[in-house]
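Only one protein chain is missing; all other protein chains are in place.
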Amino acid sequence: MTPAQTLPMAASDRRLLVLVGIVLLALVTLPWLGSALIVDKLIYLFILVMFAVMWNLLAGYAGLVSVGQQAFIGLGGYALVRLVEAGLPPFPTIFLAAALTGVVAWALSWFMLRMKAGEFAVATWVIAETIRSIVMFDPIVQGETGTSLLALNAYDPDLRRMVLYLLSLGSMVVMVGGTWVLLQRRIGAESQAIRDDEDAAASIGISTFQVKQRIYIIASVGCALAGALWLASAITFQPRTSFGVQWSVFMLFMVLVGGIGTFIGPILGALLFFALQEIFGDFGAWYLAGIGIVAILFALYLPRGLVGLWLDRGRDEPLSLRKRLRLRE
Amino acid sequence: MLDSLIQGILLGGYYAVLAAGLSLMFGVVRFINLAHGDMAVLGALGSLWLVQSAGVVVPLAIVITLIGMAALGWLMQRFIFERALAGGFLIPILTTIGLGAALQNGMFAAFGSNTQSLGAHIGNLSWSSWQLPGGIIVGQLPVYMFATAVLVLGSLHLLLTRTAFGRAVRSTSTDAEAASLCGVDPRKVHRWAAAIAVALAGLAGIFLAMRAQVTPFSGPMMLIFAFEAVVIGGIGSLRGTLIGGIVLGVVQALGALISPQISILAGHLVFLAVLGWRLMHVAASERGGWRAALKAVFNKPDLSRSQA
Partner (left out) sequence: MTSAQKPALTLTDLVGRHGQLQAIKGLSLTVEPNEVLAVIGANGAGKTTLMRMIAGLHPVAEGGILLHGAPVTTMPAHERVKAGIALSPEGRRLFGDMTVAENLMIAAENGRKGDWTLSTVCDAFPQLTPLLGRLAGGLSGGQRQAVAIGRALISNPSVILLDEVSLGLSPAAVEGLYESLAGLKGQVTLIVVEQDLTRAMGFASRLICIAEGVLELDGTPATLSRQQITDAYFGIHKAEEPSHA
């Protein structure tokens, strides 16, 4: 061991962080330079990164494999529509919608977190369907038809795009950075202990329910925020799309392909998924079927994802939290 | 009202068949196949394809579909699920979500999005009915389907309780390692259980194709209904599954009296209520039963006061 390695962060990681900083700076200035199309696409990319990071927090770190995060994606969007309809200003309301969804997640957590593994997975899905059914009773949603965030049309399209872009970028940075900080704290190690063996974690004094509950609520608020941002960029709220299980499939794909339970994996996965969608998205159903097949292959043959492939070559995981946790103990 | 009740009970047979496959996989192979509904749709669209495009008569198409689905279940267990199960609890969930997405979109790409039904190919059976005393009209098809469901689940029950194969299956589901010490090959048992489970999904799919429209994206909803029926009836017994299916069917039929939207929602709510009650019951018994749990709750302030 050289002294350099015992420092809190490896040199390669610091270089990576500097690079990330430069990219972020470039991204902030981009809307003044780039075309509207690129800005729109990047908003979608940021939203995907948020989804992936949140799902990874849930499944990769706390072992809560949810097939129902679309409940919160949809609720975030719905709350935004409802509150704006009631006269609140659209942009700040995005955050209020996410916070309100967090309250719903808190209430649901008492019930949901008592289930395990596959049971939890299907139950989250039923909850998503239940919430969708209830939302469809709202007269402004008009059942399957859905509604639009018409209030946003009052803004100049370019201004609206720019504000949304910056909000999405900011939210993504906060979510990714917040996850980084969160996982380095005690709760990061505790949640992984629970994922690996819940009974053992409980026996060494970890209050497993509390840890899972916090992660569940954080991941739900994150998905709601990303969902509200997505709705603000898509304008149209349709229950079937907003509450669609495809979001879970996308999240699963990004996290699994990137590397579940790693910090950098889901971000890589989101970039890759975004690229795949750009290249093969026109193939429609065949493309989506391919996504499913790739997910199966990764689950069976490369369950640690691309980051795992990197690790197998004897390299260090970039921005690894594992190493730093070990150093702290 | 009585009409809806009867319809609901008959519908329950279909749900029970759908749920039995899911329950069998969960009970014996120990994982929830999240693509179970999509497999049912595959069975439905497969039989439709046989009838419409290959010109096979309906009874033969049903037999071919069931055999094909059983073979598919065996192969999937052998080549996909076995490997997935070796990777801990995460991998089977991830694998079957991926499988579901692949099946849904693959079927959409192959068969198109047209909603289709076998109803047009079974002659007057799809609309014939009997008139019962009291002016109640019962469709013949739902009655035949319910009878088939009871027959199938009954034979499955006998198979599991009365035969050497059934004993091997039950021993494996209780303790696979101990079963292997008795000379049972757990992997073989798992493969045959998967074959039966997927064939049951196929049968449920055929039922659905006869009584309603099927789209490539009907699967997720079928999975949810199956899961609801399993949980309502209690995991691990076929009689429970039948009861769970009937309860779900009746609740949905009664809900439909108010509106079609309420129908599905009512099913979800009953499921959540049953699940919630069960979880609370478990939580309470961990604290020594209801009385002790309530006592603990009420005594909490006293405890903290005495400690302070």
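What to note about this one:
First chain written, first letter: the chains are A and B, and each begins at residue 1.
Going forward, contacts are C-beta pairs under 8 Å (C-beta built on N, C-alpha and C of every residue); 3 or more make two chains touch, one makes a residue touch a chain.
Bear in mind the structure is a predicted one, so any value in this text is a computation, not a measurement.
Within the whole complex, touches from the chain that is not shown fall on B. For the chain left out of this panel, the touching residue among B:I6, B:L90 or B:V184 is B:V184. Within the whole complex, the absent chain has one touching residue among B:S171, B:S218, B:T241 or B:S263, and that is B:S171. The omitted chain makes contact with chain B at the following residues, 164, 167-168, 170-171, 174-175, 177-186.
Throughout what follows, only the chains that are shown with their structure count from here on.
Measuring from the averaged C-alpha position of chain A to that of chain B gives a distance of 31 Å. Across the complex, chain B is touched by residues 59, 63, 65, 67, 111, 114-115, 117-119, 121-123, 125-127, 129-130, 133-134, 136-137, 143, 245-246, 248-249, 252-253, 256, 260, 284-296, 299-300, 303 of chain A. Partner chain A is touched in their complex by these residues of chain B: 26, 31-32, 34, 80, 83-84, 87, 89-95, 97-106, 108-109, 220-221, 223-224, 227-228, 261, 264-265, 268-269, 271-272, 275-276, 279, 282-283.
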